[in-house]
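This is the structure I have questions about; it appears just below.
Not every chain of the complex is shown here; the ones you see sit where they belong.
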Amino acid sequence: MAAVAKADAKNDNTMRSTHLTIEAAADAAEKENQQISVAVVDRNGNTILAMRGDGVGPQSFESTVKKAYTAVSWNAPSSRLVKCLANVPTLKDIPGTLFLGGGASVTANSAPIAGFGGAGAPSTGLDEKSPGRRRRSGEVVRRGSPTDR
Amino acid sequence: MAAVAKADAKNDNTMRSTHLTIEAAADAAEKENQQISVAVVDRNGNTILAMRGDGVGPQSFESTVKKAYTAVSWNAPSSRLVKCLANVPTLKDIPGTLFLGGGASVTANSAPIAGFGGAGAPSTGLDEKSPGRRRRSGEVVRRGSPTDR
Amino acid sequence: MAAVAKADAKNDNTMRSTHLTIEAAADAAEKENQQISVAVVDRNGNTILAMRGDGVGPQSFESTVKKAYTAVSWNAPSSRLVKCLANVPTLKDIPGTLFLGGGASVTANSAPIAGFGGAGAPSTGLDEKSPGRRRRSGEVVRRGSPTDR
Amino acid sequence: MAAVAKADAKNDNTMRSTHLTIEAAADAAEKENQQISVAVVDRNGNTILAMRGDGVGPQSFESTVKKAYTAVSWNAPSSRLVKCLANVPTLKDIPGTLFLGGGASVTANSAPIAGFGGAGAPSTGLDEKSPGRRRRSGEVVRRGSPTDR
């Protein structure tokens, strides 16, 4: 997520930030050897980029889009938004949202300009013995993958 | 919500009340400098007005329609209906509904004639330190916005 | 529901039982002065009858169909099925179902042949002070209406 | 499920394993006298086979597909995945999934190559007195039916 986060620092131009976000997303996928799915949505929730990872579970494709949508909707990482459900559990019933770690908001001058989502899994399934290799979200992703931590 | 609520007092004619509701909704949006989304549905749940706020999160548009639908369905503010979920949690599985603060019912002679929904957020995201500026619902709205309190 | 339940006792012929179910549903609606919504589905979940009540909330129309579908799926009243969620909460994620009181299964020779659903509300909204007139389900229906008790 | 599980041991070829899975699914349905619904999805979640059981509830058809999808998504039996919801309850909001016992993943060389789902019920409805004949999932299936135990 670091590369994506820098998009904010470097730009004050929305269009250029969005491009950098797409590039950062593509780079993150490349670094993972294409084994993660990534998505970018604009401020209005329209999907700008959706890319399916090699060998990842089919659920990752649509969930990355929804994580990105959720992050840009409230301008916060989706892992932080998950905690809001303790107080307002019906937030997650809003169409288009998914309250699961792996989404991040990209900002320019403090305003949200895009959302990013990532998810992916090696083909070895759920193994709760190796938490280092997997996210707490239950969607198994590799260490260093473009999630929101 | 005050302006909307008055529609009830002034009218005994459904059609006229609906018009006043639309006007009250538009006025509320105007007063917020268009930074909230608003919706009005009729007694049968048909959308009469849906207006997207400037710079609000994309989730606000569809959620206002659903809040309005929920309020008119049971003729009660959606914030009150949220409390019913403690006893009947599956009420929220009824299609078209959203149990989240921000919906209100408009009545003429005690009968529901329309539903109203509002939602919106400045681009600063979730900030639980400033509860005064945001609703408990988790959908961040400005003080005085046309929600159901 | 008594009239509907009798369909079982009187028939051993599926088609005739379904007709009697439709008639019982129509009669129940008639008795309530058309102020409830009713639905009948066949054993395979196909809607056979759907009728919207006068002045009821819009949510009642689709929810009656889903209650009927749920009842015939497990051959049990939906109010009893609600209790199963305590042990298996994800049952309610099965598409087409709604776990809310008001659905009943109709049987011939102990096998389910149809599902029935009812819902409705006078225009006075939620009033928790008069539990006698309303069902615990939160969908407000009149005493004696064709629900599953 | 034993027959299905063996597909893994016998093959290292994806296509052949998928065929064996379909055959095992068909055999399982046959053994149950066609009174269960079964489904097979490929690694990418596409439905390869969907077969509706005789006399089963209508909800079983679509739920078998979703169970198979869920199992292949995380390469684990759906009954095990249900337990993950205790920690990550929003996993079940991912589109296409259903966290309910009855789904299994089929693997070749440890990698998931297909998902399998089964569900079905005799027409006698829910009877909590005979747990031996029914799965804890709440979807009533016969002893020995192709679920994931």
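Think of it as A, B, C and D in the order they're written, each chain with its own count starting at 1.
We take it that a residue touches a chain if its C-beta (ideal position, glycine included) is under 8 Å from a C-beta of that chain, and two chains touch if they have at least 3 such contacts.
Because the structure is a prediction, the values reported are computed rather than measured.
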Total copies in the full assembly, please; the file places 4 of them. 8
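In this section, only the chains that are shown with their structure count from here on.
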Same or different for chain C and chain D, where same means more than half of the interface numbers show up on both copies? different
Would you mind pulling out the distance in Å between where the CA atoms of chain A average out and where those of chain B do? 30
Residue numbers in chain A touching two or more further chains are none
In graph terms, nodes being chains and edges touches, is this line, ring, star, complete or other? ring
Chain A-touching residues of chain B, taken from the complex the two chains share: 55, 57-60, 62-63, 66, 82, 85, 92, 98-100, 121, 123-126, 136-140
Taking the touch rule as given, give the residues of chain C at its contact with chain D in the complex, in rising order. 43-45, 69-70, 72-76, 80-81, 84, 87-88, 90-91, 93-97, 105, 110-112
